[in-house]
Structures are given as C-alpha cells and as structure tokens.
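Apart from one protein chain that is not included, each protein chain of the complex appears where it belongs.
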Amino acid sequence: MPAAEAILTVSHVSHSFGGFRAVDDCSFEIAAGSISALIGPNGAGKSTLVGLIGGAMRTQTGSIHFAGRNISRMSAFKVARLGLLRTYQVSREFAGLTVMENLLVPPPNQRGESLFNALFRPSLGRVQDRELADRAFEVLETFGLLALRDEYAGNLSGGEKRLLELARAVMAEPKFMLLDEPMAGINPALIARLDGHIRRLRDDHGITFLLVEHNLDVVERICDRVVVMAFGRTLAEGQMSELRENPEVVRAYLGGGLDERAAG
Amino acid sequence: MGLIIQSVGFGLVTASVLAVAAVGLTLQFGVTNYINFAYGTYLLLGGYLTWTLSAKAHLNFIVAALLACLLMGAIAVVIARTVMQHFVSRQAPLFYLLIVTFGLSLVISNVIEAIWGPGFQTYNIAVGSPLNLGPFSLTPNQLIIMGVAVAAMLAIHLMLTRTVLGKAMRAMSDNKDLAQVSGINTDQITMVTWFVTGCLAGLAGVALTVTTVSFGPASGSNFLFVIFAAVILGGIGKPYGAMLGALILGIITEVSAVLVSAAYKDDIAFVALIVVLLLRPQGLIASRGRA
Partner (left out) sequence: MDLILPYLATLVVFFFIYNIFTWGLNIQFGYAGVLDFTFITFVACGAYFAGVFALGPGSQQNGFEWILGLNLPFPIALLAGALAAGVLGILIGLIAINRLRSDYMAIVTLATGTVIYGLVSNFTPLFDGFDGLAGLSPPFAQALGLNSNQFTYLWVVVSGVVMVICWFIAQRILTSPLGRTMRAIREDQDAAETFGKDTIRVRLIAMSMGAVLAGVGGALLMGFIGAFSPAGWTSGETFVVWAALIVGGRGNNWGAVVGSFVVAVLINEATRYIPPVTADPTLIPTVRNMLIGATLILVLWVRPQGIIPETRRRFFQLPLRPGSPPVQEAESARG
C-alpha cells in the first residue's frame, strides 16, 4: 500500500533483557510524509522498540534503517543528527532553562557551540542566536507559548510542557518525529490542539510522524496507518477502522476490547 | 609459586573485609538509589568505637565489636533520618544527595580527628602464631575475620531470600514505585536498610582496623574506592555481585602485591575499576531490564 517510499524500515528486530524477549522478530515500514501510529497492549514491546529506533539501546538482532542509513547500532545523538527526533513518555523539558532557551538548544549546526568560537568569536553565536530567536518567537506564537517565553520550563503546567516539547522539536528541523505517548495525561481540549499541530507540521513542513499512543480515538482521527504490536511482534498493519474489525487485534487487547481502552 | 598461593590466602582475608563493606554499600544503594560517599568514614568510625570500647573501656573485644556495630547501625539511621530524609522527601535532585554525603564524609572524618586525634591507634590483641591450613598460612585472627565475614554473608543471604524484610528490600531495589503501590512501607524499609548497612559498615570497620597494624583518621579514604570498585564490578545495587566483586578484587590486589609491589595494591584495584567501567559498566552480573 505505501505510496511514498519508506523513510523508516524495521526488519526482523529482536531484543531481549536477560531471558525475556521484549521485541521478537518485529518488522514494519513507515512511509515518508505519513502520520502513523504504533499501538498495542502494555508489555507489547513498544517502549523497547522506541528505545531501539531512537538509539537509546543498541539493536541485538535485525536491522533498523532510517533515510537509507542503517541506524541499528548508532548512538542517540547521531540518529538525531540524521533528522530522527524522539520524545519521551514523560516530559523532558530542560527545567532550569527558560522556555525561550529550551527552543534555542535544539537547532543543529550552531556556530556558537564550538569552544573556539565561544571564546574568540562570540559575535558569531550572538548573530545566529538572534536569527534563531526570531524563529523561536514565531514557533512559540503558533504554539501559544509566547507569553511564557521567559518562564523557567520547570514551572510550566503539564499541558504546557507537552506543547513546549513539540515546539522545541520543531526547532530541531527534523525529518521524522517519534512521539512516545504524546497525549498521555493531558486534557481533551489540549489533545485537539496537539493533533492539529501534528497535522499542520506534516502538511507544512513535510515531517513524518510515528506516534506510540494509547488513545485510539486520536489514532483513528489523525493517523493514516497503524502498526499493531503484541508479544514483541507485529500483529497487523492497516487503517484503524479496518483494525477494529480484525479479530486477532481485538483478542490482543484482552477482554476489555478496543473501545473501552480508548475511553480510558 | 608458594608465595603466590600464600597471597591468595591473604586475598581471601582482604576479600572478606571487602565483601562485608561492599554488600553494605550496595544494599543501601539498591534501596535508597543514591551512593553514600560518607560510607568510608562509617567504617572508620566503627573501628574507632570498637577500639575505644575495648582498649579504653576494657570491654571484652567481641562485646565491644558487637556494641560498635549496633552503634554504627543507630548512627546510620540517625543521619539518614535527620539529614538524608530531608532531601529525599523533597525529591531533591540526585546530585544534592551525592554532595551532601560528600560533605558528610568531611564532617565525620574531622569529628573522628577531633575526638581521637590525628595520631595512629593500635589494638592490643595477641596476633597469635600462624596456622598452616593446606597451602595457606593464616593467623587465628585472620581466620576469625573470614569466619565472621562468611557468617555475615550467609545471614544477609538468608535475610534477602527468607524474610519479608529482605524480600521488601529486593522489591524496592527493583522498582521503588511498584514496591510502594504493592503496600510495602518504603520509609520503614529504608530506615531498616540504613540500620543493617550501618551495622555492616561497623563490622567491616572492625575487621579493617584489626587486619591493618595501626589505623588513623585517613585510613578509610583509600579503602572507600576499593569498596566502590567491588560494588561496580558486581553491578551497582546487587548484593551477590558485590560479594563476587569483593572476592575478585581481594585476590587480585593481594596477588599483585606479591607479583608487582605492595605499594601499588590500590592502583591495581583502580585499574580493575577502570577496565570494568570502560568494558562492562553495568557490572559483571547483567541486570534484567524492564520491557
């Protein structure tokens, strides 16, 4: 089905902790420019897989390719430099930096980050900072965070921190965003705003999204394609409406069923 | 060759002292989730208390050592309750606790110096003539230390596997939040852990000060990082790993003292620590991650 070419390819990936196989021969592809979701019951191996893709852990067997490069054994910052950006289940804002500074950290290739320039040519960093700050102002405005720009990120509310994470991610100019439960613990009004932002970023900036998400209504609303994981392997792929009819998927979500989970 | 085998015997003695200390440190770390940099001074304080009780108060040595261990347990609890708990309950960042224990080590070592003075102390215990046991030749004191250490390790093993307390400790070590929601009184277990590990520090301190000919206020500082090395070698927070780490390090350091030079004993332990950190930072015993 993928019309566009795959930007992320996970092929035959397995990963064990001690004797426990968290990911077991898992394979799927994510099409460039899509908004996809990775769903599955607790313990399906989603978090492990996110860690493997993001470079937090090295892949034991199988391979992961991103934008034509094998990233299976790449460290996190190198994966990030290829344009793959992940977020975490809990907000990981730089608490002791202001909102504005949080946005100025991500941009790649900052000239002021070299020790030589910092010591001997500070104006280089200052000039670039001014450009970046102008962009950050725009981003903050679209995310409705401009009034908070000089507030310490640690003082923000839970929902504001989620918005900040997305705003901060935009500043990194990624090709691909891997969002680990972006909607966890935030109110429905904000969920609507967040999924609006995700769609806008895909449409305007061409960013591909992969969401690990429990809220299946959100998944159905914004995702083109869904990968279902259970017991460490890929169980099914397709559109959410098809998957709701798939008996195997329903069974994987033991007892409760898909709709109840979505409500919770 | 005989000398090397003999040094393995000494290695077992060193390993015994090290194991008691390392198990205490790693057990406390597993439960509280931060490293106690003042631990070396706990050891030293235990040694000094025993010395005072036996040499000054003229108590029977065994009684003095037991009392000192219990006192160290109590002191560890008091410090944890008054100082550490303040920061833990406010969810202070990890580095606060590390700096606080670091500062605590300076305070305690100077309290020791203020009370007992900067000079060296010696125990007035008969060394006894060495006994030949197979290839090893060890003094009765060394044998007693080994026996006590083995008994202590056995007691810890039984505590961890057979008692509710030990199971609660292991549960907290694995996942504190999960332990808490499972109905474990984590505050209480933490304090009991401080008591037990304080006692172990005291015991290790007694053993350390008895095995070294004389000891002074600075005696604990070098030993502290050998303890760290044993703990990291076995994997931080793992009591059985710490025992293994202690055994390996004890024998390596004593054998190398014969092969290279006794002056570089600590450096060998350090090299072992660095090699482990670079090659296998998670320790020899791999941890079971969560899915």
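Just so it is clear, A and B label the chains in written order, and each chain counts residues from 1 on its own.
Here, a residue touches a chain if its C-beta (ideal position, glycine included) is under 8 Å from a C-beta of that chain, and two chains touch if they have at least 3 such contacts.
Just so it is clear, the model here is predicted, and its values are computed rather than measured.
**Student:** So there's a chain missing from this view; which of the remaining chains does it actually touch?
**Tutor:** A, B
**Student:** Can you say which of A:Phe17, A:Phe94 or A:Phe231 touches the chain missing from this structure?
**Tutor:** Going through A:Phe17, A:Phe94 or A:Phe231 one by one, A:Phe94 is the residue touching the chain not shown.
**Student:** Which listed residue (A:Ile7, A:Ala80 or A:Ile207) would be found touching the missing chain in the intact complex?
**Tutor:** A:Ala80
**Student:** Considering the complete complex, identify which of A:Leu148, A:Leu163, A:Ile191 or A:Leu243 is in touch with the unshown chain.
**Tutor:** Spelled out, the listed residue whose C-beta touches the missing chain is A:Leu148.
**Student:** If the missing chain were put back, which residues of chain A would it touch?
**Tutor:** Interface with the chain not displayed, on the chain A side: 54-56, 75-78, 80-81, 85-88, 92-98, 100-102, 104-106, 108, 110-115, 117-119, 122, 125, 128-130, 133-134, 137, 141, 146-152, 155, 168, 172.
**Student:** Using the touch rule from the top, list residues of chain B that touch the missing partner.
**Tutor:** Against the missing chain, chain B presents residues 34-35, 37, 83, 86-87, 92, 94-96, 98-100, 102-107, 109-111, 113-114, 117-118, 221-222, 224-225, 228-229, 232, 236, 263, 266-267, 270, 273-274, 277-278, 281-282.
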